[in-house]
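Shown here is a partial selection of chains from the complex, left in place.
The first chain written gets the first letter, and so on, giving A and B; residue counts start at 1 in each chain.
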Amino acid sequence: MIEKMQVNTKKRIEMVDITAEIKKLVGKVKVDQGLMHVYCPHTTAAITVNENYDASVQKDISETLSSLIPHHSNYAHTEGNADAHIKSAIVGSSRTLFIQGGEVCLGTWQGIYFCEFDGPRTREVWIKFIQT
Amino acid sequence: MIEKMQVNTKKRIEMVDITAEIKKLVGKVKVDQGLMHVYCPHTTAAITVNENYDASVQKDISETLSSLIPHHSNYAHTEGNADAHIKSAIVGSSRTLFIQGGEVCLGTWQGIYFCEFDGPRTREVWIKFIQT
């Protein structure tokens, strides 16, 4: 089964911390040991795993990406969100995480983020668990 | 078992839409529910998931990557394709997709792309299914 989670983003570019909701879901599905794949079904957003202690790291990630790949440039795509598609292709559509003892295994400073690159929008995150 | 698919690229840099072939393969392997991992065994190519409605998005992705990581620069690697290795490392060697009801689960605008960064070449894509 595929679990679906709704994410309401509030800005054009935003790193939304979904760690707490993911942990709640892991508790609910009762997978003891295995894998979790967190998937973004959108082409102007992505999933990443990064520091969730100092929020300024998320600001640096999104601002550096935007300085490398600016909102407006000489793009062929005319919908005004070419930058968002490019960032999505680079950061990636999913992340894989391990589950042990019924809990998601994250490094000390790691959190799971939904990367909005063309919000605000109502988004979905799809999650699939593999029991091993 | 690992399924293998051949991709013949025609340009040095090209985003080849492999969605239709992947869907055909999914129909053939008869996995009802599970996962599909799409893997690129080459070090100057990659796999991505992105918009497959407006082809100009693919042009913007490859041209922006090439403006950030130019073909010719002060590279140590002397084979003339250092840029392709760097793009490959950034975009990534595989993508994970979900399967439900015997079909690959893609978001409304998503397609699966083989990213050629040093063609034209005869390439392979490896696919592995997990039934859950």
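Keep this in mind: a contact is a pair of C-beta atoms (placed from the backbone, for glycine too) under 8 Å apart; a residue touches a chain by one contact, two chains touch by 3 or more.
Please read all numbers here as calculations on a predicted model, not as lab measurements.
A.B. asks: Report the copy count for the entire assembly; 2 chains are displayed in place.
C.D. replies: 3
One rule holds in what follows: only the chains that are shown with their structure count from here on.
A.B. asks: For chain A versus chain B, what separation do you get between their C-alpha means, in angstrom?
C.D. replies: That pair's centroid distance is 20 Å.
A.B. asks: In the complex formed with chain A, which residues of chain B make contact?
C.D. replies: It comes out as residues 33, 35, 48-51, 54, 56-57, 59-61, 63-65, 68, 90-92, 95-98, 100, 105-110, 130, 132.
A.B. asks: Mind pulling up the chain A residues that touch chain B in the complex?
C.D. replies: 1-2, 37, 39-43, 68-69, 73, 75-79, 82, 85-86, 88-90, 92-94, 96, 124, 126, 128, 130
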